[in-house]
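Read the structure below first, then the notes.
Heads up, one of the protein chains got dropped from this complex, but the rest are sitting where they should.
Labels A, B and C are assigned to the chains in the order they are written; within every chain, residues are numbered from 1.
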Amino acid sequence: MLEDLKGNVWQANLELVLKGLVALTFGNVSGFDRASGLVAIKPSGIAYDALKARDIVLIDLEGKVVEGKLRPSSDAPTHLALYKAFPEIRGISHGHSPAATAFAQAAAEIPCYGTTHADHFNGAVPVTRFLTKKEVSADYEAKTGAVIIERFESGNINPLELPAVLVAGHGPFTWGLSPGSAVRNAVILETVAHMAIQTRLIRKDARVLPGYIREKHHRRKHGPDAYYGQGKEK
Amino acid sequence: MLEDLKGNVWQANLELVLKGLVALTFGNVSGFDRASGLVAIKPSGIAYDALKARDIVLIDLEGKVVEGKLRPSSDAPTHLALYKAFPEIRGISHGHSPAATAFAQAAAEIPCYGTTHADHFNGAVPVTRFLTKKEVSADYEAKTGAVIIERFESGNINPLELPAVLVAGHGPFTWGLSPGSAVRNAVILETVAHMAIQTRLIRKDARVLPGYIREKHHRRKHGPDAYYGQGKEK
Amino acid sequence: MLEDLKGNVWQANLELVLKGLVALTFGNVSGFDRASGLVAIKPSGIAYDALKARDIVLIDLEGKVVEGKLRPSSDAPTHLALYKAFPEIRGISHGHSPAATAFAQAAAEIPCYGTTHADHFNGAVPVTRFLTKKEVSADYEAKTGAVIIERFESGNINPLELPAVLVAGHGPFTWGLSPGSAVRNAVILETVAHMAIQTRLIRKDARVLPGYIREKHHRRKHGPDAYYGQGKEK
Partner (left out) sequence: MLEDLKGNVWQANLELVLKGLVALTFGNVSGFDRASGLVAIKPSGIAYDALKARDIVLIDLEGKVVEGKLRPSSDAPTHLALYKAFPEIRGISHGHSPAATAFAQAAAEIPCYGTTHADHFNGAVPVTRFLTKKEVSADYEAKTGAVIIERFESGNINPLELPAVLVAGHGPFTWGLSPGSAVRNAVILETVAHMAIQTRLIRKDARVLPGYIREKHHRRKHGPDAYYGQGKEK
């Protein structure tokens, strides 16, 4: 069932490793098929070099395993919460890449210092609050999804214009219109986070990119007036 | 038409990736054939591993496509402005390599701290001003070229002695006497920018290289008294 | 004798190199077979690319060579002291990976800034005191083991919950339930140390992860209530 989606999710999980975004078994990528309401996700704690497309687990939006012999990633409830709250997204990636995780550990957002950032994220990459003791004690992973959603709602942030978040003390989640684009956003996020640290080493009080340049770059790549790439009509 | 130039531009674009200077589809290299007045440039938003020599687009100095089925890089107008203003250059490279981009994001020039820098860039690598809101709203990429040229003219900088610039909030452009040398200068620029950050971590108020050593090293490799390499007569 | 153990120790030593944790001949991994009371360990100063499984030396807990033609690692007495003091461990890894060694050189513990750390180390990774002049002058390597044990005893630290230590001015030792898990802990330790440095570059006074999140993450992977991975019953 949903062999294509499972294949894409499998490839996207391997891409996460190839790009150097995870060490050992950290990290997981999922994909969502809205027609069937099913999510394909990496099984928990499986070494990447042993992972096969047929190991990818299919679960419904309540977390029930529909197909697969292995347990889904322990982070699955976070993915499910995001698919329910952000109805347009079709892929989610989670890893512990060093620079983005360092921002999460510092409980600091990643300011938009340049056009590399603006090309992909239209504003600072937000950071959640820490979960409370109560939230940690029951349904921890679902509550992780809840604080992400809370951050986007309270900040009135559009998840399609800002397809990334940092969970305080934990690490980044990114998403996109496919499992592959979720992983591509994870690659960019790490690049952008690394550059932000270097920028501040050069100038402690570096200023964020003027808003009109940020908007220009984002619109150049995304939305109705985009003119980057080869266009969809080709 | 101009198959050699297109081949060189294709190779130089791949070199940009091999040297780790770009992630995903960021970055572009072009080459200029002064005899025909044509520029060969990477198409926009094509993945590097899918790029073929025949995908390289030929455009004239006004940006009109002369040969090729794909749209040229959206940064093409910046390249064209530089070829018009700096008549001796034959190749231009643009990427978002992390350390050089960090200096651009900090809107800070890269001081000449040592002979690695002086061997290739005869002085601090300059940074442009930010573009104004008006410049961004129309002909953004051509205006990006204009602020680069403005910086070299106002600073009375020789583009052959200093074949690199940082666009504030954006990233580096480098050039040279061929597409390949433009990419080589991009490699050196990233190395030199990374070393400059490390130098300041060791000594916050590091002093720039004495001018007489900088001149010595630059002249050792470039100009009439150069004695590095095997000489042109061989 | 103990060919399986020797094979595992050989592979774990090579893994140490593959993961980029050692340069040249630095570093060594050992394994312990409690039934026979023997330790398999890398020979001293052998280049990794020349190392063969049959070069692995077998020694008893007093350091006497039982099998093998080469001298055991000069750090063997440190390994032996740890196997005697921490009876459950079955593998030890020692290297000079850059970020973990930097903490050791700064004589600073690695604070638990996030869940990547908490998943593997339940608290700050401790640092020993410097050895005294007297301790250095005789039985230096055994005394290195002694200050590690002293640190765990005085701090009442459980070596299974915190399978890593930094020897002040020297570098990290990690351990585990097999030679391979000792090396995996060395990989994580380096990742976590690198992230900690980056975290402090972002926020000088970064706070450690709240204790209830640290405990949650550690218990999610380790101990009776663990629910990460595929479980032992499978």
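In the analysis below, a residue touches a chain if its C-beta (ideal position, glycine included) is under 8 Å from a C-beta of that chain, and two chains touch if they have at least 3 such contacts.
This structure is a prediction, so every number in the text was calculated from the model and none was measured.
Trainee: Thinking of the whole complex, not just what is shown, which of C:S36, C:S74 or C:S154 touches the missing chain?
Mentor: If we include the chain that is not displayed, C:S74 is the one touching it.
Trainee: For the full complex, which residue in C:A85, C:I197 or C:A226 touches the chain that was left out?
Mentor: Counting the whole complex, the residue in contact with the absent chain is C:I197.
Trainee: Of the residues listed, C:M1, C:L18 or C:V136, which one is in contact with the missing chain?
Mentor: Touches the omitted chain: C:V136.
Trainee: Would you write out the residues of chain C that touch the absent chain, in ascending order?
Mentor: These residues touch the chain not displayed: 23-24, 26, 43-46, 70-71, 74, 96, 98-99, 101-108, 130-131, 133, 136-137, 140, 169-171, 197, 200-201.
Trainee: Using the document's contact rule, name the residues of chain B that touch the chain not shown here.
Mentor: Residues of chain B in contact with the hidden chain: 113-116, 184, 187-188, 191, 194-196, 198-203, 206-207, 209-210, 212-213, 216, 220, 227-231.
Note that in this section only the chains that are shown with their structure count from here on.
Trainee: Suppose each chain is reduced to the average of its Cα coordinates; what separation in Å results between chain A and chain B?
Mentor: So the centroids are 33 Å from each other.
Trainee: I'd like the Å distance between the centres of chain B and chain C, where a centre is the mean of that chain's Cα atoms.
Mentor: So the centroids are 46 Å from each other.
Trainee: Where in chain C do residues touch two or more of the other chains?
Mentor: none
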